[in-house]
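Missing here is one protein chain; the remaining ones are kept as they sit in the complex.
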Amino acid sequence: MSLLDLLALLPILILAFGGTAILMAGAWYREPRPLLAGGVATALIAAVAAGMVQPPTAEIAGLFSAGGYARFFTILWALLAAAGLMVAARYIMEKGLGAGEYVSLVLYAAAGMALLSSAIHLLGFFLALETFTLAFYILIASNRRCALAAEAGLKYLLMGAVATGFMAFGIALIYAVSGTLALPDAARLTTTAGELLPWGLLGWGMVLIAVGFKISLAPFHLWTPDVYQGAPAPVGGLLATGSKGAVVAALVGLLAMSGPVWHDLTDLLWLLAALTMLAGSLGALGQKNLKRLLAYSSVTHMGTLLVGLLCQSSEGLAATTFYVVVYVLTSLGAFAVIASLADERGEPMAFDEWRGLGHRHPVRCAVLVLVLLSLAGLPGTAGFMAKFAVFQAALQSGYLGLVLVGVFASVVSFAFYLRVTMLLFQSEEPASPRHAGTASEHAVLAACTAAILVFGLFPGILFDLISRILP
Amino acid sequence: MTMLASLPQFPWLSLLVLLPLGGALLCLLHSGRAAECRALALATSLAVFGVALYLFVCHGQGEGRWLLYEDSAWISRYGIRYVLAMDGIALLMVLLTAFMQLAAILLAWKVERQVASFFALLLLLESGLMGIFLAYDLVFFYLFWEVALIPMFFLISIWGGVNRRRAALKFFLYTLVGSFFMLVAMIALYQIHGGQTGVYTFVIGELLQTRLTATQEGWLFAGFLAAFIVKSPLVPFHTWLTDALTEAPAAGSLDLTGLLLKTGIYGLIRVAFPLFPNATANFLPILGVLALVGLFHAAWSAYHQDDIKRLLAYSSISHLGLVVLGLAAWQLTAWEGSILLMVTHGITTGALFILVALIRERTATRSMQELGGLWGQVPCLAFFFLLFSLASLGLPGLANFAGEILVLLGTFQDHPVWAVVALLGVVFAAAYMLRLIQGVIWGPAAKERSLPDLTPREWLMLLPMALLVVWLGLYPEPFLAPLHGTVATLLAGGLP
Amino acid sequence: MTIPFGHALAFAAALFVLGLSCVLLRRQIMMILIGVEIMLNAASLVFVAASAYWRQVDGQIFVMLLMAITAAEVAVALAMVVYLWRRKRTLVADEFNGMRG
Partner (left out) sequence: MNHSLLFLIPLLPLFCAVINLLFGMRLPRLFAEVMAVTGVAGAFVLTLIFWGHAEGEGTRAVLFTWLNSGTLDVSFALNFDRLAAPMTLMVTGVATLIHLYAVGYMHEDDDYGRFFALLNLFVFAMLVIVLADNLLVLFLGWEGVGLCSYGLIGFWYRKLENAKAGTKAFLVTRVGDVFLGIALLWLFALTGTLSIDAINDQAAAIPSGVVIALSLLLLLGACGKSAQVPLMTWLADAMAGPTPVSALIHAATMVTAGVYLLCRFFPLVSLSAVAMTAITAIGALTAIYAATCAMAQREIKRVLAYSTMSQVGYMFMAVGAGTVAGAMFHLLTHAFFKAVLFMAAGCVIHLAGDENDIFKMGGLARRGPVELFWVFLAGAVCLAGLPLTGGFFSKDGILLALFTHPDPVYRVFWLVGVLTALLTAFYTFRLVYLVFAGDYRGAGHPHAIPLLMRWPLWPLALLGLAGGLLNLPAFVGGGERLHHWYGALAGREVSASHDVEWMLIALAAAIAAAGWLAAHWRYRSYRPPLENRASRFLLSGWQADALVDRLFVRPFAAMARFCSSGCDRTLLDGTLDGLARLVSSWASMLVQLTTGRLTTYLSAFAWGFLIVLGWFLIKLVNGGGH
């Protein structure tokens, strides 16, 4: 770890040490406002550092790359952390949580995500994954007064622990078969082919199970609705966007570096993708709670992302990256709306708490409608361009079957999203008005809306950026 | 096709599409004050109508394939371009949209709930429709195809009738399924074309040259057909329309029947037929038979209805069946008749929906048992109702007859049996329209009511339509002139 | 006398399956956590065996880090267990089914 490596790792160091500093400060100085401001500042500085500072070396100690791709996602996760903190500000102050602890945990999570996105070594992959998972274990259960939060925390913890078990055993098998942990060669498994190959594939299978838990693929997604419902909205926002986005970013990075290496895994991935899309969309159809609906919708989106990964073509990877960025922005918007409406009676979750809110809070409900329509894939919004790109890539690689499943899932998702939008603007027995929301929340909402519309109508900007950074 | 470089002239077509959008945003900004929103909406739609009229007058007789053509890059990664192209047919549709929008806004003058968003949605719908009629790039077309659905969905689900939500959801999902198949077919065509010529683009002009095998063409044509058949409700796929129309608010149903139904047929003419000539050729007989079945099924169903709005919905389906039959005949006169019938049907059925709304405002009912004897109570309204019903019935000298006779004359050339059967359908039209007229105007008044006759606003809506109906019936020449060139090229395999 | 690589793998696999079945069958949270620990140890075993087989030190470094992470995880898990015990006076996993559907 020479000085140059440290310099290359600068943004993540800023996040980590910033978090520690705020944690220490929080011990003496309980006043939440400055701590939050400090947290947001740290995140922004890290983002600027990632953007400005040209890393001297391409790789950091063989574990993480510092290339354009990694820095792009470092910026994204840093901005996400900043937005998450801005959304959580009012929540922390009202619930009287330890501002220092919350902010530092979020910053550690951001650091973990940035590391994961730039991991080029299984060890780095494993370390980064565990760092932000641990941070989330605590963040989810942070609201001591709410019983459901504890339950959600427990579920996430136990499932996470089992997943870590699978991940570790998987990596071990890969290491046993390929003799190396560096990702491109480990993935290729060509060096020691012969009779041990299936065991290597089993190793990758088990890593896939752990990844499946993390980005809630079909059979491993059952925890998602409960955790999203239990976790407070700001944490749910980070969980839905950051943790999933980072893992997918890592997989994209892996595939981008090593080329089409997963041809043995394709039929397994095909099955998982189809199952996920169906489970997500059908699950959401019967929901009566908005956060659970968002959870299932995130499952569907992960299925579509898997379709993008499956294509293993440069088109597919660019489409998946675009999809991840758009998905992160839209989901954040959705949870930000829920957080901004939360008041002393808690967050509006069940449908009859949302009935007719459109008349009381027209602007924010309009944003929510735009977000939902973007999640559904209405043309004109970023969601459509993302889905269009993935479908185009999938068709190019000949996965017509998956595209048709995707079409069915999209139609079903339009159904339940539109049912929510109708609910919002229902005029008979409307629900009581909610909190007016603070400036910081409105800023985040404005940013998300702008992103959805800009990337929807002028996606060229993001596409060019992605094609430049993808190796 | 040598890309017609966008002549450096005023971007009229972009103005047509973006002006209503601007109006909608302004309406939302003034959401507080209802009066201002109404004035704003009216001003915008008047401006759009002015532009459309100017284009009709000045740019009506261009010789080449396109009267106006605008083209600029949009998403270069996928070769998606911002292309707006107007030919004779698009010109008529744009004019119809602008005119009907004006009537819709006047009709919606008495809306109380959320006036601003109602008018904003109406203007957004207009912008979507303008886009559908003008866009010449597949993804751009698809963008407007879906964007036009959203305002209609909200209009029905918020301001609609009793079970409006079910109808709105059914309406949206029905057309959505069709359009998703179109999306997949679009992408597949894009890739095949790219594979063959190395040029990856979505502009229809370019995609016309793709050489497709029979199976490929069949499947892609089926994909596009799914979207357009559902939208121009051919019979087995029409149940969404009757629910949506009966539940939609007055202005919404006016736009739905007057314009949205035309987008389906317009899509066939502009996108599906030119792109897949051979698949179209052997699909035409099926299309013709479907149209005929639709014509009769809708006529019979209309005869059985009690709710006058639902009866008019079925009558729309029946008329559009005749329009599609005209297209299926693949003959110059038949096509011009179909397009003329699309315009006149928009006006006559639109006017009838206005009248139904006015009757509902006065008598708070739409069922024929409770209506009747209106001639005595509201003579002017009843006269207009009679005039437009007769026009919709196909009485010679009024609007629909010109279109219908052209369709029948054209269809008879190659498919005499179709024309004769369609002519029989015209008697069925007389049956249910006369039942409607008798149920509403003549006969003893079910309940003695003192009803106010037409107010000046209502006169302003109905009089121009009445004059237009008579004018189109007697001298449709100015509206047929722009069509000759365009229809000829489209029929000749349409390689511009 | 080095143990053949296959035997180590088989043993580790058996250990892994044991841990997994402990996780699935037991209803107490504590026992589930113990099961997880067994699975992690099985992974460490494979690492050590592989490192020996490949004559590389990577595996063992991984094991060191794995232990560190396991420790952190157990710390957080036990904190959660204490917190849950104080709330619900029970540690049966299925008691916590406030959210469903």
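Side notes on the structure shown:
Read from first to last, the chains carry the letters A, B and C; within each, the first residue is number 1.
The working rule: a contact is a pair of C-beta atoms (placed from the backbone, for glycine too) under 8 Å apart; a residue touches a chain by one contact, two chains touch by 3 or more.
Because the structure is a prediction, the values reported are computed rather than measured.
For the chain excluded from display, the touched partners among the shown chains of the whole complex are A, B, C. When the missing chain is restored to the complex, the residue among A:213, A:354, A:425 or A:463 that touches it is A:213.
Touch with the chain omitted from the figure is made, among B:109, B:200, B:300 or B:459, by B:300. Listed residues A:162, A:182, A:339 or A:403: the one in touch with the omitted chain is A:162.
Within the set B:416, B:452 or B:493, the residue that contacts the chain not displayed is B:416. If you put the missing chain back, the residues of chain C touching it would be 20, 23-24, 27, 32, 93-94, 96-101. Although one chain is not displayed, its contacts with chain A can still be listed: residues 154-155, 158-159, 162-163, 166, 195, 197-198, 201-202, 205-206, 208-209, 212-213, 219-220, 222-223, 225-226, 263-264, 267-268, 271, 279, 282-287, 412. Interface residues of chain B with the unshown chain, by the touch rule above, are 170, 236, 238-239, 242, 297, 300-305, 314, 331-333, 336-337, 373, 375-376, 379, 390, 395-397, 402, 405-406, 408-410, 412-413, 416, 419-420, 423-424, 426-427, 430-431, 434-435, 438, 441-444, 474-477, 480, 483-484.
As a working rule, only the chains that are shown with their structure count from here on.
Viewed as a network of touching protein chains, the structure reduces to a simple linear path.
Centre-to-centre separation between chain A and chain B, using Cα means, comes to 43 Å.
Averaging C-alpha coordinates per chain places the centre of chain B 65 Å away from that of chain C.
Work out the mean CA point of chain A and of chain C, and you get 26 Å between them. Looking at chain B, one finds that none of its residues touch two or more other chains.
In chain A, no residue touches two or more other chains. Those residues of chain C whose C-beta lies close enough to touch chain A in the complex are 5, 9, 12, 16, 19-20, 23, 29, 32-33, 36, 39-40, 42-44, 46-47, 49-51, 53-54, 56, 58-59, 61-62, 65-66, 69, 72-73, 76-77, 80, 83-84, 87, 93, 96-101. Listed in rising order, the residues of chain A touching chain B in the complex are 359, 362, 373, 378-380, 384-385, 388-389, 391-392, 395-396, 400, 403-404, 407, 410-411, 414-415, 418-419, 421-422, 425, 427, 458-460, 463-464, 467.
Chain B makes touch with chain A in their complex at residues 31, 74-78, 113-114, 139, 142-143, 145-147, 150, 153-154, 157-158, 165, 168-169, 172-173, 176-177, 180-181, 183-184, 187-188, 190-191.
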